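As you look at this complex, bear in mind that one protein chain is not there, while each of the others sits in place.
Letters are used for the chains, namely A, B and C, taken in the order the chains are written, and counting of residues starts over at 1 for each.
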Amino acid sequence: MGETLHNVMLLAPEVCITLFLCLLFIVDGLFPSLRSNRFPMILTVVACIASMILTAKVGKTPAAYFGGMVVNDGFTTFFRYLFFFTAAVSSYVAFGSKEVEAKSRIEFSLLLLCVTVGMSLMASASNLLVLYMGIEMVSIISFVMAGFRRDNLRSNEASFKYLVFGGVASALMIYGFSLIYGLTGSLNYSQIAASLIAAQGNVGLITWLALVLIYSGLAYKISAFPMHFWAPDVYEGAPTPITAFFSVGPKAAGFAALLRILLTVFAVKTGDGNWKAVEGLSLTSIIAVISAATMIVGNLSALGQTNVKRILAYSSIAHVGYMLMGLVTLDRSGITAIIFYLIAYCAMNIGAFWVVGVVSNIRGREDLEAFRGIGWSMPVLGTCMAIFIFSLTGIPMFSGFIGKFLIFGSVIKSGGFLWLALLGVLNSVVSLYYYVKILKSMWLDKPETEESLRLPFYHAVGLVGLAIPTIVLGLYFTPILEFAEKTLATLL
Amino acid sequence: MAQQALLIALFPLIAFVIQSLIGKKLPRHGDFISVLAILGSLVVATPIFMKLITEGHVFDSFQVTWMSLRGAEAGRLNSAVTIVIGVLINNLTAIMLLMVTLCAFLIHLFSVGYMHGEERYHLFFAYISLFSAAMLGLVLSDNLLTFFICWELMGLCSYLLIGFYYKKPSAINASIKAFMTTRVGDTLFFMGIAGLYYIYGTSNFMSIYKAIELGTGHGVTILGYPALAFIGFMVLMGTIGKSAQFPLHVWLPDAMEGPTPVSALIHAATMVAAGVFLLIRMFPLLEAAHVVLPVVAYVGAITAFLAALIAIVQVDIKKVLAYSTISQLGYMVMGVGVGAFSAGFMHLITHACFKACLFLCSGSVIHSVHTQDMREMGGLKSKMPITFATMFIATLAISGVPGFSGFVSKDRILGGALAYSMEHQGHYLIPFLGFATAGITAFYMFRMIYMTFFGHARDEHKHHHAHEQPFTMTIPLMVLAALSFAIVFAGPTGIESIDHVMPVKWFDHALEGVQVEMGIAEHLSPEAEAVHHKAHGLALIISLAVAGLGIFLSSITYLKHLLSAEKFKRMAGPLYNLVWNKYFFDEFYLGIFIKKGLLNFNQMLATFDDKVVDRIFVDGWRDIAMVTKNVIGKFDDLVVDRLMVDGTADVMSGGGWVLRQFQTGKVQQYLVLTVMVIIVALFFANLGLK
Amino acid sequence: MFPILSVMTYIPLLGMIIILALPRNNPNLVRWVAVGVTAIPLALGVYLYLSFDRSTASMQFVEQFDWIKPFNIQYYMGIDGLSIPMVLLTVLLTFLCVIASWGIETGVKGYYAMFLFLETGMMGVFCALDFFLFFVFWEIMLLPMYFLIGIWGGKEKVYAAIKFFLYTLFGSVLMLLVMVGMYYYSEPHTFNLLQLAQGHMFVGKTVVLFGHQLPVDKLFWIGLFIGFAIKVPVWPFHTWLPWAHVEAPTAVSVILAGVLLKMGTYGILRMNYPILPEATLWAAEFMMVLGIINILYGAFCAMAQKDLKKLVAYSSVSHMGYVMVGMASFTTAGVNGAVLQMFNHGTSTAMLFLLVGVIYDRAHHRWIVKPDGSKGFGGIAAVVPVYTGIMAIALFASLGLPGLSGFISEALVFLGAFSNPRFQTYVVIGSLGILLGAAYLLWMFMRVFLGPLNEEYKDLKDMNFREVFTLMPLCALVIVLGVYPMPVLNLMGSTIEKLLTLFS
Partner (left out) sequence: MNHLLSFSSSLQGYLAVGAILFALGIFCVLTRKNAIGILLGIELILNAAGINFVAFSKFRTGLIDGQIVALFIMLIAAAEAAVALAVILRFYRLKQTIDADEASILRN
């Protein structure tokens, strides 16, 4: 009995979120008056903060529990912080946006909290089944969130496409898991890794099939090259705050799962803290190709776009490409770079989508024409957007640049994939064109009507709250970098 | 003494600064400031000249480091560079200083009267002061760098002064033409200076003379040619540009667009003479690069002869004088070329005086009859006696009539040329052209005198208005005319054999001093001495004969009208046409070189840059992207203007467009693509495993 | 020790924040605050000039402390003979440009905020001695430039702004790769430019690119050179310059021509030369040829221009060619001449652009010959004498007329380049550039100022006190440095001496 109680204690953050979930159900049922105003959002934010505190407490004692199915190490702690932060900010954004109607706000909070539990499960899973459970939990709820605006055709179509693509992808993945289970006879990462090493390289085609299928499942989650097709349509169709959440939350969870599987199962920890691919499974060149493909697809497709949400959708695909570059050398600096990049990426991406949300609320449309002269009528909004855009492009003084700097550093350090670094650099130049197109219409074009709009304080506080860390992180990033290195140190 | 000499150049410079800043507000528009400044320079220059006359030799110099760049020890690529500039006073400088300040002062006086009532009167004096400062700076400088700086400053002043009447388009074109042609010469001259710094590390005259004496720098080559020859030719190009020698002479006749005092000061006395002065300063180097001197001689001779021919047919009084200036400059260059550089220098001095006088006289004539066309003049002898007298004296001087300064210097040059052709067989063309030019010069000068002063007035109205100029304008004429007598330079009649009774040899002693300094005063061997003596005797006789013939022919055609000029013109036919069109040099330069060659090339290059490099290299990829699109199929959705970015990005967006076509919106097609990629991945994995 | 460099760099940033906080309805207050803020670095610059030690080649006014320890990145600021002329030029030109942009009416607060932000970027680039810090300032500068050209520019401002941004960003991302490469390939991993310059660390190494081994130092050299060449601009990468100059507002094109072009050559001298001397020697001929092409190409194109500003822009391409020639000659006179030319070109082109701005404010067009062939400006010398006088000085300075500063640097460049026997043919060809320079500038002067007055412009007002005030310091500099250039030359003497010891 004590042992399960100990295990539950380690799951404290998730348990706390579930309790708040139940509280919300009660509120939903018994106090209808509270339903539609800001109360559910406040409750969500409190839930996230509480679980962050619990994560900090739990994080001090890294251990595997529930019989090695779930791991609570530095890696999980980091991702828990990230998920709770993104959930809190997304709910803050959602409750300011007209797209999430007042009466269905409580449902949004419920769904959001469920997804958060699913995400932290994905990050901490070290067992195929638990991973599958986490992924499915996040996916299925995301299908619902994508179609949140029931009467809106675009939102419905987005959820339909997300549903079909997601379903197939996770089906493929579970089939891959079954093959791995067959080959290695176990579901636990550590045993799978042991048997893979024992195989000393005579790895048959079946293993490669399993690997490809698993990769396709995870690639769907982070919208990497072959499985990225759903992202632009779903991001454009779904309501903007939810798209903001999609581009950050589930994507980070996908990366968490991918990193954990890759580093504990398909790679071996070498002496100096780096990793080496299991012989017979030389992943590095494949990852390089995938990363290059994702970058090119993301950047080039965004060039001709006029809908800003779609531009940001393709840009988030491109950023996945940049992040995958870190995996190419499988060494410590690369993975730290990815983790740092994730932090920077989450802040600036939510910010960018937030601005799009605010503009589409005011102007009703999301294409570049809607952005004409916004910079002059709402200078704070314009400046924040400029900061996010330049950070996304990778201009120094902003966190995006530091992310790219670390990623390119790790690639060049290994010396083997210089062509990838060159491609990455060229892609960021190309990305400038479509990013600055947004700024062009915001600042360079004069608005038709001279009406000076006032940015509601609610949004101003949030946006500035995201913009300032983007600059601070760009100028002084040592503490965050040490924090990222610490998370890697305790990866079980 | 050198420090005071610096004042000579500073006075006009200060005058320029004052005049250009507050000239307009001063009483009389500040012309007295410029005149006083140049007078001050004259006052400072005369004691130096007096010292030369009394002691027969004067030498002083002081130097200051202008630029010192730190670097490693000498001889290496990054060795330290120190550019030292200073003032050098030797016999040459003393004489030049006096000549320039005197002429400038007289011309300043003259232009007070001549330019009275002009709209930009104060600016005229500002530019003239700047010009005088630059010319004096050039004369004083002891190295080629400051020499070059003053050289180009003079070019600027000549540009500003020729274009003084800037409302007249012809004046502006002339000023740009002058500036650009001289600039061609200057650029090459600067290459020569760069060459000097390359082999000697300095451009100081004294150190060059010493280095040449020691024979350093002979082995070195620049661009494959022997270094000294290269530098010599570059210096020659500088002279050709500035002293309007063939083929860069086209600007001087057009420079007559400027006011007459300008023509007198700049395009007769001083600036054009600077080119010859440069040759004289660099004579040891030219001599050391023995291949250069003959070229110099030929350039001088050809220029003299061709310019003289053109002068015959000119009807504009100033154009006649302009071509005569080119011709006389050709003489000086020929003098230096054949080795008689002291004769060349003397001719430079004498020419400065009488040509300035001629120009000023023509100025006073133009000022009174308000036309430059000689065909509208005639019979002004009685109306303007002083101008006539001074102009006649100067004409006698230039025509080489004994007893006048022109004869003395021209005879020595021709003697030197003859001696040169005797020593170096086969170069007979030089003396022949020399003597022919002497004759033609006499002919056209007297033609001008007769057409303007003698005969009956062709234009009553102008004749009636003609009047003598006030004293401020006639005094300079008289002074300059006085300087045109032989007595000033060498004996009353100028003929060697006669004057040995009362020889006033200050000029020759001064020039010997200069040769000693330059280290080239080698004593001729006895038989060479004999050849020289014989040559000078022979030259004396021929030059007298030729001058007499010229005067005679001119007087029977233009005074007595026995021979009609028209008949002679028809008889010459095509030759006349050729000469009248100045050998089509202008047409060649302007028509072919500038209009068809340079401007079209620029046009082509500019469109090349805008259309080709900017569009094709950079933007044009869009066209290729467009082609790919049309091949794939008409697609109205993509509007081309959204790709308004340079070509490389257009290719990208074209690529992006292709990629986006896969994004058809149908979920099942996404899945088909995904499955295809997975199959391809498996295929490679399988291949990899083998 | 008073951190003078950091103060000079961040005062404008402080000024920007103050200006953004000012009320929107009082443009004059904003203008005077901007003038006040830029006056402070100018004053400090004068102090810097007076207390600069000319005898040593080592860094002065150094500020060095750890910024990001894990990557050994330091906040390392310092200036030596190479950077002080550029710092002084930046400080002076920004002060004058702030005064010159009195005519900006729309979005005054935004304009001056961006302008001050630009000054911080420029100051940072010239004082940074840590590659990372240098790169951060290098790219920060692009942001204000994009907005300044894009918002307050001329007709095609959007296209010009994005083209400028794309070109320079392409160059700087290559520099990013080289920066990271240098960090990882240097023995004690460091970004410190002085440490990198010590050890010839990159000579032997090679790296795999597209399948074959390439020498690292040559790769670094090319990467850096492309990044800097785009800024200079060197011939194939120059097509952004005419666009950016023509479309930028007057004050911005003054800063663009006066300071931004110099960052390219400054970067080459600060990084390519000391850190990769072997590669620089290997590529000397290449740089010289590009320099000559720049001179001639710029001159020829300038000759065919009908728009005043485009003509001056192409003349900048031509004049920057002299800097390239001077640098590539590795002789004392050459390199000193090159750095002096960077300074002189800064002053003379700034004057030209300011003057073009003056006439643009009055006539609202810049055509020498209107595109439809009819006559643009003509004979306005009679109407605006003061303007013609100052334009003549600026013209003859950039023409390279002796007695003005242009000549000194051109003379030094050619004397230096000629004394290196390898490059004598190039110098002779390059000297044609001097000739062409005279041609197109005089042609412009004749067409616009001399000749019969074009009636359309008979009521042009002459320059007011403000405009004359912005031009007076530049006129003084051009004339004084033409007569006696040592005040600027002895600033850089010892640094260049030490730099060239690597190449003898």
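Here is the rule we use: contacts are C-beta pairs under 8 Å (C-beta built on N, C-alpha and C of every residue); 3 or more make two chains touch, one makes a residue touch a chain.
From a predicted model like this one, the values you see are computed outputs, not experimental measurements.
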Missing chain: touched chains present in the view:
A, B
Check each of B:Ala133, B:Val292, B:Leu433 or B:Val667 against the chain that is not shown and name the one that touches it.
B:Val667
Based on the whole complex, identify which of A:Glu14, A:Glu99, A:Glu236 or A:Asp331 touches the chain you can't see.
A:Glu236
Given A:Leu5, A:Cys22 or A:Ala198, the residue that touches the chain left out of view is A:Ala198
Among A:Leu187, A:Ala292 or A:Ile338, which residue is in contact with the omitted chain in the full complex?
A:Leu187
Consider the whole complex, including the chain that is not shown, and state which of A:Leu23, A:Ala50, A:Leu179 or A:Leu423 touches that chain.
A:Leu179
What subunit A residues would touch the chain not displayed?
128-129, 132-133, 136, 140, 143-144, 147, 150-151, 153-154, 156-161, 163-164, 167-168, 171-172, 174-175, 177-179, 181-187, 195, 198-199, 202-204, 206-207, 232-233, 236-237
So which bits of subunit B touch the chain we can't see?
637, 660-661, 663-668, 671-672, 675
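Operating definition for what follows: only the chains that are shown with their structure count from here on.
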More C-beta pairs touching across which pair, A-B or B-C?
B-C
Calculate how many whole Å lie between the centre of subunit A and the centre of subunit C, each centre taken as the average of the chain's C-alpha atoms.
43
Cα-centroid distance, subunit B relative to subunit C, in whole angstrom
36
Of all residues in subunit A, the ones touching two or more other chains:
433
Contacts with 2+ other chains: residues of subunit B
645, 649
Counting only contacts in the complex, subunit B reaches subunit C at residues 66-72, 76-81, 145, 148-153, 156, 159, 163, 166-167, 169, 172, 176, 179-180, 183-184, 187-188, 190-191, 193-195, 197-198, 222-223, 598-599, 601-603, 605-607, 609-610, 613-614, 617-618, 644-646, 649
Parts of subunit C lying in touch with subunit A, wherever the complex brings them together
67-70, 107, 135-136, 138-140, 142-143, 146-147, 150-151, 157-158, 161-162, 165-166, 169-170, 173-174, 176-177, 180-181, 183-184, 207-210
Subunit C contact footprint on subunit A (complex, rising order):
376, 386, 390, 395-397, 401, 404-405, 408-409, 412-413, 415-416, 418-419, 421-422, 425-426, 428-429, 432-433, 436, 440, 443-444, 476-478, 481-482, 485
